[in-house]
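Provided herewith is a single structure, encoded as structure tokens, for subsequent inquiry.
Yeah, one chain of the complex is gone here, protein chain that is, but the others are all in their spots.
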Amino acid sequence: MERTRTRSRRTVAVVAACAAGLLMVSGCASAHGGKAAQQRAAALAAGHANTPRIKIAMITHSAPGDTFWDLVRKGAQTAASKDNVDLIYASDPNSANQANLVQNAIDQKVDGIAVTLADPNAMKNVVAEAEKKGIPVVGLNAGETAWQSEKLLEFFGQDESIAGEAFGRKLNSTGAHHDLCVIHEQGNVSLEQRCAGIKKTFKGKTDILYVNGADMPSVKSTITAKLQQDHSIDVVATLGAPFALTAVQAVSDAGSKAKVATFDLNQDLVNGIKAGSIEFAVDQQPYLQGYLAIDGLWLYKYNGNFSGGGTQPVLTGPAFVDKSNVATIAKFAANGTR
Amino acid sequence: MSETTPEGSGDFEPELTGSSTEQAPIVELRGAGKSYGNVLALHGVDLAVRPGTVTCVLGDNGAGKSTLIKIISGLHQHTEGDYLIDGEPVRLANPREALARGIATVYQDLATVPLMPVWRNFFLGSELTRGVWPLRRLDIARMKATCEEELRRMGIALNDMERPIGSLSGGQRQSVAIARAVYFGARVLILDEPTAALGVKQSGVVLKYIAAARDRGLGVIFITHNPHHAFMVGDHFSVLRLGTLELSAARADITLDQLTHHMSGGAELDALKHELAQVAGVDTGKAPDAER
């Protein structure tokens, strides 16, 4: 009792002191964490090409602020600075708007376009127009089934269904019987494909749960509710790294024993895998997708190379990250590039 | 805060325009006028408002009635002549200042919030509170009781102070607005066309409350274009025409017919009748002297 009181009194004191500390900032310096503690690894920097500067546009269907697409962009940026490329990055989740952005790039007379075919039909006309104007177009991430018919030069990525299927097989090896596939954006094709892939190969039962990805507390309580409703769920599969960490909290709130596995990576997730709160993550290496797409266009421009001979995609995944290999990944994830 | 009774009267009477046997005017205009740029909206108007009397201001649309109200209520400032309150020349900066001197205006839109209960409307902007901050709260019981009592004193019987004021009839709402002005210390009440949008019966209700306010010692300025309404309650009549005073007469010096005649344009209307008869052979014998 006495101890609690002292502690709460101390809390009040610290709070008050820190309110004043807004004026005298240094008084409240945190002894732990923060930027001061971050050891910034040297940014990925390869050599620098001396080919003439060219302009390449990357147009994706990313929503603003998406962690995954941020990595794709970083990869593309790294390749661009290495290859002396002026990178124009633009994105819009609405396919009609995305097509307009491609048209915009064509109007700018870029030397190459990297595009995602989340909605192949919407992109068909603008891609054809780019090709007519002699602008090489490569695909990345989404559109593994359509890139050949739309005559894209090459394709870097990983089919979402294949990744889902691999995920399902991996789940089989953990001995799970009933998984919950959490879709954080209702109606998103690639997310639905991932869950469909899991369902295909996973031997147990697969349930799908839609949550509002734009509202974390809602994600948490919805997963909690589902786990309370169905106690037989023994693994939660999330489709994005931030949701996996939330799912871990939901599992403990619901008093469930379910494990959590996820698609995609970020630094906190790597720590989660290290700590054992997250079983594994399947990584399609977005950084690599972005990097290869730009590098591929550059190689085509200056050396006529292209991967896969126009028939085979370049697969960037699935790569699994679990306790056995997390240590090697961890330092890259800390840089925000994995 | 209780109702304000008229100032002690009769002890000293400065020489004034009009009859000198009555109480000193609270509000007085002497040759007042207002021009907006080059446009002369009001010119040379004399007006005196005494406690316990109803001064009617009549006139057609565009006669300068609203300019006159705006000057008295402090919304606009006069550009010629004098405006005196309690015999002292003033130049009011805004309606708040007018209110502080006891001059309250009840506009046609009444300044009530339809969905709020009667008692909340009554005290809106001048709520009674009790307790100390941060626990200072509305003194609801006192406000309801005061509101009910004040309304009763004006002859308005409402049992349910929680009723949204929007559910009252037009006349009742008008009356609540009048009662509110009276309660908050108005000595002069300016009523802007209070009967304009009302039917005969509701108009009667409002006229009754005008009389009630007068009997409580307020000076009432009753703006209207209806000479019949004016004549029922008025003690003094001023008819405005094209921005100037066409007529200023005490009740004793005028009949309803004369008032109606002046109100409807008087001599000009006679000329118009004559013209019409010549031009189109209109049967003007039956043309009414007044619109209403």
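Quick notes
In this document, chain identifiers A and B correspond to the written order of the chains, with residue numbering beginning at 1 in each.
Here is the rule we use: a contact is a pair of C-beta atoms (placed from the backbone, for glycine too) under 8 Å apart; a residue touches a chain by one contact, two chains touch by 3 or more.
The rule is simple: contacts and distances are computed from a predicted model.
Name of the non-displayed chain as stated in its UniProt record, restricted to "N-terminal of MaoC-like dehydratase domain-containing protein", "Glycolate oxidase iron-sulfur subunit", "Copper-containing nitrite reductase" or "Xylose transport system permease protein XylH": "Xylose transport system permease protein XylH". Annotation: of A:His61, A:Lys226, A:Lys259 or A:Lys301, A:Lys226 touches the absent chain (contact as defined above). Summary of contacts with the chain left out: across B:Lys208, B:Arg251 or B:Lys273, the touching residue is B:Lys208.
Touching the missing chain, out of B:Gly59, B:Gly81 or B:Gly217, is residue B:Gly217. For chain B, the residues touching the chain absent from view are 52, 95-96, 99, 107, 109-116, 120, 123-127, 129, 136-138, 140, 152-160, 162-164, 166-167, 169, 172, 205, 208-209, 211-212, 214-217. Where chain A meets the omitted chain, the residues involved are 11, 14-15, 18-19, 21-22, 25, 28-38, 63-67, 70, 186, 208-210, 212-218, 220-222, 224-226, 228-230, 242, 245-246, 249, 253-255, 266-268, 271, 336.
In this section, only the chains that are shown with their structure count from here on.
Distance between chain A and chain B, defined via averaged C-alpha coordinates, is recorded as 73 Å.
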